[in-house]
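Take this structure first; my questions come after.
The complex appears here without one of its protein chains, the remainder shown in place.
Up next, subunit A:
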Amino acid sequence: MAEIRNYTLNFGPQHPAAHGVLRLILEIDGEVIERADPHIGLLHRGTEKLVESKPYNQSIGYMDRLDYVSMMCNEHAYVRAIETMLALEVPERAQYIRVMFDEITRILNHLMWLGTHGLDVGAMSIFLYAFREREKLIDCYEAVSGSRMHATYYRPGGVYRDLPEKMPQYLKNDFRKPKELEAMNKNRQGSLLDFIDDFVKEFPKNIKQYDDLLTDNRIWKQRLVNIGIVSASRAKQLGFTGPMLRGSGVAWDLRKNQPYAVYDKLEFDIPVGATGDSYDRYLVRMEEMRQSNRIIKQCVDWLRENPGSVMSNDKKVAPPKRTEMKDDMESLIHHFKLFTEGYCLPEGEVYCAIEHPKGEFGIYLISDGANKPYRVKIRAPGFVHLAAMDEMAKGHMLSDVVTIIGTQDIVFGEIDR
């Protein structure tokens, strides 16, 4: 009889299904996974070290680059940590704008996840549909911050600026017929809020489309049902948060359980799974998109009714207006101080977490009273999820590893930091 040996297979770091730069060392017996050893750190940029060397405001941009598919949520955790330490009041309008963009970000993230997860498992077309909607939301990012991805829009004390009165439109060029152009600009005639409102109206129909494509799809179910089951107690033990924990049936959501910003004033539900397999997590995330849509609608309505300031009045933290600087010396000094030295935080430490689309994203900030953080630890949800790869993949087939990577919603920007 021939000798039977286990294979060691190197998966990645250059593999389209590895969601970036994941290197997995898989020990397989035939096609069954015996052991999975993820090697991470190939995208390590030393964010935590870099943040230590810069004044607080200069590091907001680094937060965008952590989980680069849910940029503004990362910023939210960081600015909230600073605000907690300064005991800074944030205007309500800014809070609503933040919540609205957090939820837009959640949809952005889940659409990205849905598209790539589908692609990994073999459903090509869902990717195209998901990216169709993503484009619109990224346009919202661009309209509000000037950048399509790395927004740096949230600032300690509020947000960088108020929502624009006019949604940018597509321009005429030689390749677009006038009729086409008109159709493209149809929902861009009003303000950004009108555009978002229009998106909110259309989006449930689009989710229905994804639903039709996948939810009862036989192949989709064969690839997802009963793959990577994690029980509720095990999920807690492994430190899971977010959809990974809710997929296992634990109704835990920081937006409900430890509300921040204005989540306590909004109505939404928390979906939970039953069996804790990949299919449940898929259903949870789909429902989260619907709930996010609900929240966005409530925010849009509130924001229409309540104009006001979007930045704190504390001149030690918030920059003065350009016009004030022209004839007020105090403002000029504040501006100069703020953009050279920055501001100092009181001595102490704080851990600030938000419900990020992937789970609990936390910033552990230690200040020694200086204008730079003494230590910043970024608690990335993906890190713990990926750590459970071995446990989740054991006993499954090689092709299921790809499903599990997909269902964990892994992004290396935050894991490797």
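The definition used in the following text is that contacts are C-beta pairs under 8 Å (C-beta built on N, C-alpha and C of every residue); 3 or more make two chains touch, one makes a residue touch a chain; residues count from 1.
The rule is simple: contacts and distances are computed from a predicted model.
Enquirer: For the chain omitted from this view, which of "Tryptophan synthase alpha chain", "NADH-quinone oxidoreductase subunit C", "ABC transporter permease" or "Putrescine-binding periplasmic protein" is its UniProt protein name?
Expert: In UniProt, the chain excluded from the picture bears the name "NADH-quinone oxidoreductase subunit C".
Enquirer: Of A:S147, A:N371 or A:S399, which sits in contact with the chain we cannot see?
Expert: In the complete complex, the chain left out is touched by residue A:N371.
Enquirer: Which of these, A:M167, A:I207 or A:V250, touches the one chain of the complex that we don't see?
Expert: Once the missing chain is taken into account, the touching residue is A:V250.
Enquirer: List the residues of subunit A that touch the chain left out of this view.
Expert: 40-41, 44, 46, 48-50, 53-55, 58, 84-85, 236-239, 241, 250, 252, 257-258, 340-342, 344, 347-351, 353, 360, 362, 364, 366, 368-372, 374-375, 377, 379, 383-384, 386-388, 416-417
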